[in-house]
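For reference, the structure discussed in these notes is given below.
Of the protein chains in this complex, all but one are displayed in their positions.
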Amino acid sequence: MKARVTVTLKNGVLDPQGKAIEGALASLGVPGVAGVRQGKVFDIDLTHSQAGEAEAALKEACEKLLANTVIENYRIELVA
Amino acid sequence: MKARVTVTLKNGVLDPQGKAIEGALASLGVPGVAGVRQGKVFDIDLTHSQAGEAEAALKEACEKLLANTVIENYRIELVA
Amino acid sequence: MIANAPKITPELVAEHGLKPDEYERFLALIGREPTITELGIVSAMWNEHCSYKSSRLHLRNLPTKAPWVIQGPGENAGIIDIGDGDAIAFKMESHNHPSFIEPYQGATTGVGGILRDVFTMGARPIAALNALRFGSPDHPRTRHLVSGVVAGIGGYGNSFGVPTVGGAVGFHTRYDGNILVNAMAVGLVRSDRIFYATATGVGNPIVYLGSKTGRDGIHGATMASAEFDQNSEEKRPTVQVGDPFAEKLLLEACLELMDSGAVIAIQDMGAAGLTCSAVEMGAKGDLGVELDLDAVPCREEGMSAYEMMLSESQERMLMVLKPEKRDEAEAIFRKWGLDFAVVGRTTDTLRFVVKHGGEVVADLPIKELGDEAPLYDRPYISNTFEPVLTAAEVAAPMSNGAALLELIGSPDLGSKRWVWEQYDHLILGNTVQTPGGDAAIVRIEDGPKGITLTTDVTPRYCEADPVEGGRQAVAEAWRNITAVGGRPLAITDNLNFGNPEKPEIMGQFVGCLRGIGEACRALDFPVVSGNVSLYNETQGRSILPTPTIGGVGVLDDVAVHATVGFRRSGDVIALVGDTAGWLGQSCYLRDVCGREAGAPPPVDLAVERRNGDFVRGLIQAGRLATVHDCSDGGLAVALAEMALAGAVGATLDPLPEGLAAHAFLFGEDQARYVIAAAPETMEAIMAEAAHAQVPVRRLGVTGGDVLALPGEAPLALAELRERHESWLPTYMAGQGHLTAA
């Protein structure tokens, strides 16, 4: 089974990376970019055969390690 | 308009971070994780009103800056 | 008149951390019910962090003056004169609570804040240090906290471009729920180019500079002063995120702006952001301030006046500018890509007026916000002292060598290389003494002058006897500077304690402060800046009293200094200072015998000075180049560190009679230095010492690749090194750990 976990910054938390990229895109002349926020994705291979089990394991992975829940949200999707 | 750009490492490119996460999850006792690869997402606000224009701008952003196409692939999705 | 919604209820007042009588005091001051924005403002101004209401009374007793002190406490940083028109600005500050909640960002913003304090005064940062205290290594959060804090300190300092040249790391279960992150910054400024926070002139523009304002850290300052409880992990969204790149731009832009002659006054936005900075600038200059929040650059939409006044978004500054230089100033900031907005002006009303959306949302008497802040003479009780432990009451080890191996590989005494290798300690190309020595040495520009820096405190001594512990912290900082050959000039302090409303905690505070004051006076080592962090308690359990001392000294010729490592075979090793074999509160007692007991070693300040002056004189005369002070772990640990640092072993003479071997080797008597020099030089030194009535005792000779204690199997340096270097990396590689990204 495969899954994708997407971790993004909570609203309101400063994103210096996004800010820098926004500035750079503007100076490179890419038109129409009004805001950028950067996050992470994790593509995960799982040995689970049951979706429920896989989701439980992923949730644990997010809470314990993948996301910094102080400032980040996460989303889990099973992809195959 | 909003878009999400996902940048992932090409197959075959070594991902030390993903490897380390895999190891850490194992020692934390999260079951069933057989592989992890880490990538980036960019959530982008656009002022474009036409999907075609937005996509062209995003493609330019990816080629010029967001992805290092030597080692990374990118994917563009318009979300709203 | 001021619109008043919502209604101010007692609950709301309590949520703002104001006690009922404090609120009454505020009501009396303004003569009407405050607006919510005003309540926010006063809660920020009157909390412990900004008002020093529990500590002010006692801080007044610290010596703050010396001929070389240019600026004592009260400005963003203290400043001392190091000659030739050069001055050093420095300060230390804590970011304890935020770092416990989010270690990486808590530490980054701590470093960012202290760097800003230094460059706000016109000084370019040239060095950073930090003092860290974590809980027991066995505590489930410790590894995560160490990893995040260290990565955060490095992440910010490395990117900003300042060398992190020293510090301290310790572990103790009393920090399990309250770690300490104390960061120190040191900057160089010409003594005629210093900038202050005092506004002057009526009608001058007040300018906002730097990053945009978001909802970060709202109530951060209140949080820093509130005791932790289990719910505090839910206060998470108040976490601030640091942006070292923005700070680097702010530094360059501010220094360029200062050079342009446009700046009248400057103040960084630290705790309680816009509120504290604006009030302080006005109050110091006996001026009123009017702010128009509609002009404040915001990162988020729909921010209220309350939120803007209390936001702790990082990398922001407030300045009063000469009106005629406004455009020039703006051009400089635009060049660096930073926000620049005129957000107010100085007035002659002595009122602090805040407008938002065309309405007045606050109108307060500006001086009283500071001057009339509550001041407490909190009751305190002196601690019951631990009895003196004699060596006979402390078990000897099976083997002194085995005990030494255990100590040198313990969490507190093991090498901190894993930590400081994550800090860029070499950038700027002036780090003459890197981490690993007694004090760091940083060359000033192209020399020949240098400064020497250290942070010190021994919390277990402070707990056992606050006065003695306070003295010892200052004495150790003085000694570390002396040990490299520096002339100690001044200190900054970071006073970390528990809840001052408890008389025994207040007793620790008062006692430590008395000890610090005595030592500073006796050693001509005044306090020029500092920071107080109280309420470091979780569920009623307080941290060990931890008054961290950051010391600064000067070297007239940076090439003439001493280092820790043995240099060659055949040198004679000697000990300066008397050894009674004091084992009370020693590392030996704690880490080998498993007891924390007894009175700490007494500090005789006159002896301290005599021994130190003697050692420094020899170094400065170019006659002595190998010196290490004796501190945690005593003589044996000092000798092992010298052997490891120089990769040259040593063989000790028979130990003195009449003193138990373990007391001689592991006792933590103060005012001692281990020195090494060629035999003929040492002979002359010992003769002079006898003449000057400084006790010096021959210990042995250097050479070989073992450390040979008398009557024991020699310890291979390789084994000592393995023990010394392995604890922290092994610990950090432990279960489930991943370095903070």
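Going by the order they are written in, the chains are A, B and C; count residues from 1 in each one.
The rule is short, and it goes like this: contacts are C-beta pairs under 8 Å (C-beta built on N, C-alpha and C of every residue); 3 or more make two chains touch, one makes a residue touch a chain.
Just so it is clear, contacts and distances are computed from a predicted model.
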| item | value |
| --- | --- |
| Among "Monovalent cation/H(+) antiporter subunit G", "Phosphoribosylformylglycinamidine synthase subunit PurQ", "3-methyl-2-oxobutanoate dehydrogenase (2-methylpropanoyl-transferring)" or "Phosphate transport system permease protein PstA", UniProt-listed name of the chain not shown | "Phosphoribosylformylglycinamidine synthase subunit PurQ" |
| Touching partners, among the displayed chains, of the absent chain | A, B, C |
| Touch criterion as defined above, residue of C:202, C:331, C:375 or C:559 at the omitted chain | C:559 |
| Hidden-chain contact residue, picked from the options C:33, C:421 or C:705 | C:421 |
| Residue of C:432, C:549 or C:562 touching the missing chain in the full complex | C:432 |
| Touch residues of subunit C, complete complex, unshown partner | 151, 154-155, 158-161, 243-246, 248-249, 336-337, 420-432, 434, 443, 447, 558-559, 738-739, 741 |
| Residue ranges of subunit A at the interface with the undisplayed chain | 16-17, 20-21, 23-24, 27-28, 38 |
| Where the missing chain touches subunit B, by residue | 12-14, 16-17, 20, 64-66, 68, 70-71 |
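Quick note on the criterion: only the chains that are shown with their structure count from here on.
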| item | value |
| --- | --- |
| Whole-Å separation of chain centres (CA-atom averages), subunit B against subunit C | 41 |
| Shared interface positions of subunit A, touching two or more other chains | 40, 64-65 |
| Junction residues of subunit C, two or more chains touched | 736, 738, 741 |
| Touching residues on subunit B, where the partner in the complex is subunit A | 6, 8, 18, 21, 24-25, 28, 30-48, 53-54, 57, 60-61, 64-66 |
| Complex contact set, residues of subunit C against subunit A | 101-102, 104-105, 211, 214-216, 236-237, 239-243, 245-246, 299-300, 313-314, 337, 736, 738, 741 |
| Footprint of subunit C on subunit A - complex, ascending | 10, 12-16, 19-20, 23, 40, 64-65, 68-71 |
